[in-house]
Every structure is written in structure tokens, then in C-alpha cells.
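With one protein chain held back, the other chains of the complex are shown just where they sit.
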Amino acid sequence: MTAPPSSVQPIKVGIVGGTGYTGVELLRMLTLHPAAKVTTITSRKEAGTRLDAMFPSLRGRCDLVFGDTASADLTTCDVVFYATPHGVAMADAAKLTAAGVRIIDLAADFRFRDLGVFEQWYKLPHACPDLAAEAAYGLVELNRDAIRKARIVGNPGCYPTTMQLGFHPLLKAGVVDAGHLIADCASGVSGAGKKADMDLIFSEASDNFKAYNVSAHRHHPETLARLQEMTSERVGLIFTPHLVPMIRGMHSTLYARLNGKGLALGNEGLQALFSDAYRGEAFVDVMPFGSTPDTRSTRGSNVIRLALHRPHGGDTLIVLAVQDNLVKGAAGQAVQCMNVMFGLPETSGLGTLPLAP
Amino acid sequence: MTAPPSSVQPIKVGIVGGTGYTGVELLRMLTLHPAAKVTTITSRKEAGTRLDAMFPSLRGRCDLVFGDTASADLTTCDVVFYATPHGVAMADAAKLTAAGVRIIDLAADFRFRDLGVFEQWYKLPHACPDLAAEAAYGLVELNRDAIRKARIVGNPGCYPTTMQLGFHPLLKAGVVDAGHLIADCASGVSGAGKKADMDLIFSEASDNFKAYNVSAHRHHPETLARLQEMTSERVGLIFTPHLVPMIRGMHSTLYARLNGKGLALGNEGLQALFSDAYRGEAFVDVMPFGSTPDTRSTRGSNVIRLALHRPHGGDTLIVLAVQDNLVKGAAGQAVQCMNVMFGLPETSGLGTLPLAP
Amino acid sequence: MTAPPSSVQPIKVGIVGGTGYTGVELLRMLTLHPAAKVTTITSRKEAGTRLDAMFPSLRGRCDLVFGDTASADLTTCDVVFYATPHGVAMADAAKLTAAGVRIIDLAADFRFRDLGVFEQWYKLPHACPDLAAEAAYGLVELNRDAIRKARIVGNPGCYPTTMQLGFHPLLKAGVVDAGHLIADCASGVSGAGKKADMDLIFSEASDNFKAYNVSAHRHHPETLARLQEMTSERVGLIFTPHLVPMIRGMHSTLYARLNGKGLALGNEGLQALFSDAYRGEAFVDVMPFGSTPDTRSTRGSNVIRLALHRPHGGDTLIVLAVQDNLVKGAAGQAVQCMNVMFGLPETSGLGTLPLAP
Partner (left out) sequence: MTAPPSSVQPIKVGIVGGTGYTGVELLRMLTLHPAAKVTTITSRKEAGTRLDAMFPSLRGRCDLVFGDTASADLTTCDVVFYATPHGVAMADAAKLTAAGVRIIDLAADFRFRDLGVFEQWYKLPHACPDLAAEAAYGLVELNRDAIRKARIVGNPGCYPTTMQLGFHPLLKAGVVDAGHLIADCASGVSGAGKKADMDLIFSEASDNFKAYNVSAHRHHPETLARLQEMTSERVGLIFTPHLVPMIRGMHSTLYARLNGKGLALGNEGLQALFSDAYRGEAFVDVMPFGSTPDTRSTRGSNVIRLALHRPHGGDTLIVLAVQDNLVKGAAGQAVQCMNVMFGLPETSGLGTLPLAP
């Protein structure tokens, strides 16, 4: 564990690929962070552009200029966030870790233990299998100790965060049929990134709802592998993502069939599994049994809310999970990881309340 | 069966409760209907108001004035649509049927065979059990013959339409575990009606997504009862509705576990079950296997689109269903029923294409 | 004037550039048209693609396949609509008119009398100045006779339609200061077309409002030139377009200062100017003085609604104008032009009611 920095020496933060939504979110949070300072931010295409020219929301609050990703010297940073497409962080990882710089990758390069799965889904040979092997998976609530010691963190995908936090207490306790889990999930459009894609334009995505990538979303193998670590039973997972006409927000409706042990626990016992699992967690809100959380109750904040339902008292348990896909599902969780890695209070820079309405 | 009306004698249509969204939708479609004419429309609260004063979209196209629901003489109509709260149609039914007037109720009064279930969920004693017993359930594709002969039609709920059309070919063929069906559904806000409710105001419902009524939606008993008629196996159904920030549109993601017979059929066989079931249906579009229909492809039209998925070639089959909740899910289906009842072409008045974008 | 086609010989319609929003709107309306039939539709990029593969809303209603713009023979058509970028129609015009084919261009090629202005704003030399000189400007209410006789129609821009119909009665009567007109306008996002542009993606355009092209929108010179034809006074026009997070709809708030003659008329006299100007027009709804039309009251229909206000009884008159930018502002107006050109009832194919809600 690293000693907390003194107040005169904030953590020097680099951001690679700051032109997307996770980049500007990192900036929003780190600008308020009492112990970190963004010193370098780079972009392949926007080198030389002021950030506030691209993001007018930063006007008056940020004097940074995009450096060139190819030439910027990141070795002066204490930590570098990669808010880039898949494949960029792994190319830099050896050099940076050798220079003592920590890495938090918001893409998929360091999310997989089984690099064969990574290569199959991301169509890229892995650049540094050794570093991938030592990297920690950045889901803090389930992996805090490894993150604390890590040089490299692979920040989880947005959907996988909800599925893992939602299914974990059940798989850990062995109270459901692990072989037939269903995750019916819905995401706001920002989940697809800042990308000029025909399917994402307002006239196509607004006033509309649809499923997509039904049998073929990259978050499926990521989640499946991590769920499998929670149980010795063979895990089966159906994951159906949907696109919602809202900017931010992610909602997962998780279905699991209770086994005999689960049925014996009863509603109170099941609720207790969740309360116990997340007791003391700053960013996990276990709501009263039967609640229906809405995504906007998390807008702009790092919290995830969970609620249990058991329709008609039957053998199906439903876990509802909501989060802001860009915060707990991406940039907020990354800052949370940084806080853990540097021994800071886990909530540093993450104190703003959700924006409602 | 009734003889088609001659061209000089259009069907005289009454609408009770025309101030809601299903009322104005009925008007939109019946205005274009070549063989029907709205002669009477009533409202409890708006008697004396011109319709186009309440619905400016009708200006220049409709000269009707709301009559008083209490005093209007509906016995001069050939058919009366009830776009009212539950309980209104059944109060009038004896008188109207005695006068030879057909009834199409868009509320729940005539949707249930088991009136005990109706009374439990709608908290109303049924006013005319005999008429309820003879009423036809207005899901045309599954019940055309009964509707053709009916004096009274109970128009299905919006969600139940998608669930029944989606699960029917599977239950009929006996290829899934009927005891563990899951319907994860999402509706646009107009599904809640034209109602000044705090949860429905723009600032609450926009940029938001949530589940609601998870174990307690009235469309659950309606659907369960109808699904049960499709199979001798005992049906179990989990139904989770969600609210989407869009005006119109309904999307159901239906999960069923294939049994041995289903697995043996394979994808082509399963697809064929659907193609065969809905061959020749004007309003059911069975899309190619693996399609992802979006709700807006049905906006303003009476079509429902279905598509099958089988993730990872496993034992779970997914049926995606989309429709316009106010059209195939309500007013359009009601006009379709009218066409069947009066021996008209089933597409009469329902020819407009979806509004896209 | 052309004789109306007999019922067995529908007008043969070609559409060039059918992959955008005006293209699919033309199809939506022409599919319902009793006297026209789309026989050819072309695209540069999508030749060979079925239309309903690109627009699922057309599934079951349209068997057409995109032809190749470069090679399709359009001379078999009676009329060809150009739903293309600027510059395409003028390249084909000589050949088609020589073959007796009429042209309705939804782009700007035939909107300008002064081709110098066209060339300055559209950065294209005009390909056929002679044909441009004979072309009619397709604002039916103000130019019906010329359209009736025209071989080529330049369909007006969306904003210009609202500004011209809104200011025309005032300029014609000489009751306002023509030199200081202000048009503060707002458009739904579909006005920008089906275009994968970063500013148009949902996450950028939703929950947002902004002005754009404040001093430099191409619809300014088009409108200015046409307004100038309505008066001998020199016209000055400030036009400020804004982008609204809605799919369809256009709202113009037009400000004009009343001169002595206008003040003398009083509110009733001013209202009468509008009522008289548009009496008998099927698609112009002059609402009662002081009304506030909303855009959705026109969604999907060819109507434009106008309403007058005179704040505090002062010397400023406000005209509010609403329309569907894709219908009266584009494809609907084009079909209206076709009806006039072929001597058909002006409302043919344009009978659907607005979709509300």
C-alpha cells in the first residue's frame, strides 16, 4: 500500500484519450478531487486543442490542452487512466510500469484472466500477457485487496458491474441455480460512447427501445468468467442488453432460480445476504426488499442501488440494479480504484450527489 | 357473421370516454375507415366540448362534440367502444346488447373468464356475469372465430398481447417448460394513459428507466389465464414491466426454456413454428431468426413484430416482441376486432404505415 | 394542366435518393396515394438493397429494391422526386424534362431565381440556368398556378415555408415594417437529415437546446428573396434557428412591427388578413387569435398552424407557426405539389391525421 500523499503533493494524473465521455467524466471528478491533479491529457486527433473548446462545460474550470498521445511523456505521472479504445493501454503498459507509473485501463485490455477469451472477442493479440496476469480487476467491492496492491487495474465494463454485484451474494451463498442466470439489462445511449454512429443519432435512438447484440455482447464473456469465480457450480448466463432513449443510466433486471437452500432462507434471509455483503460499502445501496430503484437516482454519482423481489413468493428471485453507466459503470469506479491504490479515502472526489431531476 | 354494410350505410360507431389516448387513437383510425363513422362520442367531464378543442391534432378533420356519458343514447349505434376506466362498460352492457348494439371494451371488464380473478384484481363486483361468460377475448389472431360471432369483445391489455402472441406457438407445440416463463417488458409512458400523475411528468419520467409493479401488475393474471388455455401443463409466469422514456412503444423480451422436444426442433424448426402460426396474418410480422426489432418500426401502426434468439445455442429461447402500445396494444386491435365482427376486411382503417423516424 | 389519370393508370413515380428521411416519408405517403405508385427508387450506395431492410417500418408494405442512381432509367416515370443532396436534380433535369418527365426537387437546386445567390450559398455552379428560370417554387398556397403548369418544381425549405406563410399576409397588406422582421425558429433533429454527425447523436442532442448558424443559414437567402417578392418595401430579416430535442416538428415565432396601417386594423383586422389569405386552404389552419399551437399537433401530417399574438396591445405582432418539418416542410409539400401538377385533389395521399400523442 502506498502512503497517502501529503497535501502539498497531489497525485499527478494522466489521462490518455480524453475526448470521449469517460474522459470528460474523469475530469469532472478529478477537478474536485482534494488529492489528485490532472497534469497531462492526450488525444490522437485533438493534440493542441484546449479541452474547454471541445467540452464547453469545462469553460472557466480547466486550462488543459490536449497533448499528443504519440509523443506525450506519461512517465512523470503517478497514475495514468486509459479512456481509449481497446488495445491502447496494453501497448504502453510495460514502459509505464517500469517507470513506476500505475495504470487504470477503462477498456478491456486487463479485464480477462483467460487471454484466449480476450483475443477471441476483441480480435487483438494481447501485447503483455505477464502484466495481464498480475493486473487486478477493478470491481472494488469484490476485489479491494488486489486493487490496493496493483500496478495495473482493468476497470470493469458497465454491464458487468451490475451483474456481478447483483449475483455475487447469491452465488457466494450457493442459493440459486447458477446454471441458468438471466440478466435483462438496459443502458442509456452514452454507453455507446461519443461516436458518430447512425444508430445513435437522436432521430434514430429517441422515442425508441430495442434489444441489441442479444447473443454476442463482449460483456458476456467478461461477466461469465467473473461469476464463475464465485461458485464451483458451472455458471450459465443469458445476457440481453437493450438501448434506452436516455443519456445516462443503466438498469439490470437479474433473474435467478432459488434452490432448496435459497427457498429455506426466505425473503428476510435473502435480503440479509445482500445487506451483509455490502455493509459499510460507500457506493452500494441495498434498498428495502421490494423497492424499484430508478436510474436517475444515481445520475452523476458513483452509487449503485440494488433491490430484491420475489414474485408471487415463488422460486424466482429478481435483483434490480441501477447505476450511472459513466460513473459507477466507468469513470467513477476508476477513480474509486485510484483512491484504493493510493490509500486515499475511497470517496475522495466522488462526493457529489446525484443530479435529480 | 354480419353482412358487410353497403357503401351508403357506414357502421355507426359510438365511443364512450373519448378524452384519453385510446379515445383519440380510435378517432384517428376511424376517421380514415371506409366503412365506419363515429356518430357519438361521450365524456363524463367534457360534455359540450368540441373534440378538436381538446385535441388540436383533430382541427379541421373532426366536427364532433362530446356528448354526456350519462345521458347519451348509444342504442342508435351499431357498435360502441369503451375507452373508459374499468367498470363502465359492464354497467351498460345489458341495455346495449338488448338493443342489438355490439360492445368492444378496451378496459378489463370482459377480459376474464374467471370473474373471481377479475374481482380480486380490479376490486369491483362484476355487473353482468352472464354477458362476461359469452364475451369474446379480442386477440384476433388467436380468437378470430369467437370474435366474429361475439356481441361483446373484451379487448386485451397491451402487455398481454405481446406475451400471448410471443409464447403461443411455443406452448401450443409443447416445446418449452411452461412452468417457468419470464416476460421482461418495457412500455412507453402513454401506456399509463392521459393522467396527471406525479410519476408521469416529464421531469420525473424523462432520462430515466425503472421497473414497476414487479409482482403485482394486473396484466399478470390476465395473461396467465390465457396462457394456461394454450397448454395442459401448469403455467408459471414472471412478468416484470419497466417504464421507458418514450411516448409510444412496447417491447417484450420473453424467455422460455426449451424441453427435449424443443431442443430437437432446432432453430429452423422453432422459427417454423412462428412462421406457420402467423402465416397470412396482416398484423404479425415474424422477422428472420436473430433480428432485433425496434419499437419505432411500429409507431402508429397496428403491426406486432416478433423475432427469435437462442443465445449460445443453449436451452433458452428468447422471443422479442414489439408493438405500438396504443395501436396493436389497444385502439388498433379494437378496430381490428370491429372489422372481424362486421365482416369487413381486417385491415380496414388500419392501413397507415408506421411513422419513422 | 394535365388531365387526371384514369384509375387504371396510376402516376408512375420515381424517387432518387431514397435512403434519407424525406425519402421514407415520400414512400409513407405515396403508399397510401390512390392515384400514384412508386415504380423506381434509387440510391448511390444502397443499390440492390430492399427498402424494408433499411426501413423496417416498411416491412410487409413495400417490396421495392433500391436501384442504382447512376444507371436507373427514370424516363419511364411520370414524375421524379429528388430527395438528394443539393446538386443532383439539376444534373438530371435536362434529360428528364426532354423525356417529358416532371421533376420535384426537395433540395435547393430550383429554389432560387437569382442563381448568383444559389451559387454563393451552395458553392455549386448551376447546371441548367434555363430550366431554373422556368421552375416553379413549390409553396402551393402562394404559387399554385405556376406549380400547376410547371415541369420542374423547387420544393421550399422547411424553415422558409413557415416564414413565408407567416409573414405573407402582413407583407402583402403592407401593415408591418418590412425592414425589421425577426424569425426565431426551432426545429426537431430530423431536420438535419439521416446523417451520422457527432452533434446529432442522442447523447449530444438530447436534454439540450441551442441556437445554430445564427447569421449563416442557407434558408435565410431563400426566404429573404421570396419575402421581397411580396412587397415593394425593402425587406430585412433576422433568422435565428434553434435545435430542439425532438424528432419532428418545427416552430417559428415571427416578430413584426406594425406600422400605422397595421395599428389601425386592430386585432380583428389582422386576424382577418390571415383568415382571408388562407380561406379554403386544406393544409393551413388559422387558429383563433392568441392560440399557442404545439408542434405535435401536426406530427406526421401536412398541416401548418398559424396563430397571432399582440403582447400588451403594443406595436409588435407575433405570428406563431408550427408544422412537421418532414411533411409540410418537405415530403408532404412535395406530394401536394405533385397533386397540383397532375390535377389531382390536393389532399390525395395526405389524409392521415397527426399522430397524437
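Going in written order, the chains are labelled A, B and C, and every chain counts its residues from 1.
Criterion: a residue touches a chain if its C-beta (ideal position, glycine included) is under 8 Å from a C-beta of that chain, and two chains touch if they have at least 3 such contacts.
Everything numeric in this text was worked out from a predicted model, so none of it was measured.
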item	value
Sole contact to the chain not displayed, among C:Ser203, C:Gln271 or C:Gln333	C:Ser203
Which residue of A:Leu32, A:Val65, A:Ala146 or A:Ala196 touches the chain not shown here	A:Leu32
Touching the absent chain when the full complex is considered, from A:Asp197, A:Glu229 or A:Asp285	A:Asp285
Which of C:Thr161, C:Thr295, C:Gln333 or C:Ser348 contacts the chain that the document leaves out	C:Thr295
Among A:Thr19, A:Ser43, A:Thr69 or A:Ser190, residue touching the chain not depicted	A:Ser190
Contact set of subunit B toward the excluded chain (per top definition)	21, 188-190, 194-198, 200-207, 245-247
In subunit C, positions touching the absent partner	180, 182, 184, 186, 188, 203-204, 206-212, 214-215, 236, 238-240, 242, 244-249, 251, 253, 255, 257, 290, 292-296, 299, 309-312, 314, 316, 318, 320, 322, 357
Residue numbers in subunit A that touch the chain omitted from display	21, 24, 27-28, 31-32, 55-61, 190, 194, 206-207, 247-248, 282, 285, 287, 293-294, 296-301, 303, 305, 351-357
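Going forward, only the chains that are shown with their structure count from here on.
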item	value
Taking each chain's C-alpha mean as its centre, the one farthest from subunit B	A
Classification of the subunit A:subunit C interface as same or different, half of numbers criterion	same
Fitting subunit A to subunit B on CA atoms, where both chains share a sequence, rotation angle to nearest 5 degrees	180
Approximate Å spacing (C-alpha centroids) for the pair subunit B, subunit C	37
Between subunit B and subunit A, distance of the C-alpha-averaged centres to the nearest whole Å	40
Centroid spacing, where centroids are CA-atom means, of subunit A and subunit C in whole angstrom	47
Shared-contact residues (touching 2 or more other chains) in subunit C	21, 190, 194, 206-207, 247
